[in-house]
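Some chains omitted; the rest stay in position.
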Amino acid sequence: MTSKAAVSKKVVIFGNGKFAELVGYLVQQDSEYEVVAFTVDRPFIDSDRLLDVPVIAFDEVTDHFPPESYQMLVALGYLQVNGLRERKYTEAKELGYQFISYVSSRASTWPNVHIGENCIIFEQAVLQPFSSLGDNVIVRSSAHVSHHVRVANHAFISAGVTIGGGTTISEFSFVGLNATVRDNITIGPKCFVAAGAAVIADTEDDGLYIGVPAKRHPKPASTMDL
Amino acid sequence: MTSKAAVSKKVVIFGNGKFAELVGYLVQQDSEYEVVAFTVDRPFIDSDRLLDVPVIAFDEVTDHFPPESYQMLVALGYLQVNGLRERKYTEAKELGYQFISYVSSRASTWPNVHIGENCIIFEQAVLQPFSSLGDNVIVRSSAHVSHHVRVANHAFISAGVTIGGGTTISEFSFVGLNATVRDNITIGPKCFVAAGAAVIADTEDDGLYIGVPAKRHPKPASTMDL
């Protein structure tokens, strides 16, 4: 255990796109963790280096960076309404990895805020007292998660979003850039709230919501070409 | 006077709902003040403790926490277009209480910003130089009060709001979550700007404004079921 604790500050990041590059840079600049490698599924490797560390295929990650000695951070965005990030998180978990969460030193949190594993919280994000985040949640820069808000597993809160007090964001839901979600409502599972939308009532599952105030679009969120 | 100054760091908070709980927690965590009790009108007491301090009826608050030795902070939200908060603030003032203002250590202010009494300014709120707030004003997290803005008594600026330079927000007005108010305009008294709305021209008194750009709704703000 001592040995494990000693090495567990070394992290492998899942992803090699611009979002993973961003997260890798921030973890390097602004955390206690050392990024030792990026990993992705073999067909997606287009360069063997990123941010001066190796990019290796996920099917051999345990050979080079075994879960006994390294932690993981899955830094994928909202592709497939967060489904891709959930799958890779689950696959890495099944391999035995533990996960870090990265909370920017410039985010605002309080002692009673709960943050799960494999969460990524960016600069100037606000997590108010009595809020909680599940696992595998992303809160982008300058987003506001108000008091008594609950964000469930695998959700993605985009930059500039404002979520009012007491609201629930259910699993897999995506809230787009600078969108607004009123206080004391529930965003159902797997919803997609479009950029700039203002949701002022509970939403149905798998719904795509657009406009101010937001209305449900006939297309289900899960059919979106993301 | 010495004695009064010595005890005046002890504060009673008016309110026992989620908003008061939030404010109480923040004052405990992030100010020089000690929260000694919550107080509300007797019919609204549903528990005799909140955040580990007593909740007492307002009709006996002066017995336990006299205004000579304790200050007050009325932590009510925007109910009745801020009318409830104004009434309780006035009642407490008539009992002889002085009021603190809570300004989060994570808000951004400058020496020439004026902040009245019984104001509550949350994390990441920005009060730019040459702005001023009257008394009993609330500015929620991540709201932006630009340069040369004047916010009058009893107004409520919600989370994520952006107010452009030189604008006036008149008494009792409410600006909803992530709404936008253009520069150099006047929001009249007792207006209600809906979540996500963008107001780009002066508004009429008691007006309800919705949409981008915002239009006046036929219903007066004062009839809203808040």
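Which chain is which? They are A and B, in the order written, and residues in each are numbered from 1.
Following the convention adopted for this analysis, a residue touches a chain if its C-beta (ideal position, glycine included) is under 8 Å from a C-beta of that chain, and two chains touch if they have at least 3 such contacts.
In this text, all values refer to a predicted model and were calculated from it rather than measured experimentally.
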Identical protein chains in the complete assembly, only 2 of which are shown: 3
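The rule is short, and it goes like this: only the chains that are shown with their structure count from here on.
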Centre-of-Cα separation between subunit B and subunit A, whole angstrom: 33
Interfacial residue positions of subunit A with respect to subunit B in the complex: 108, 110-112, 124, 126, 128-130, 142, 144, 146-148, 160, 162, 164-166, 178-183, 196-198, 200, 212-213
Subunit A contact footprint on subunit B (complex, rising order): 18-19, 21-22, 25-26, 29, 106, 122-124, 140-142, 158-160, 177-178, 194-197, 210-212
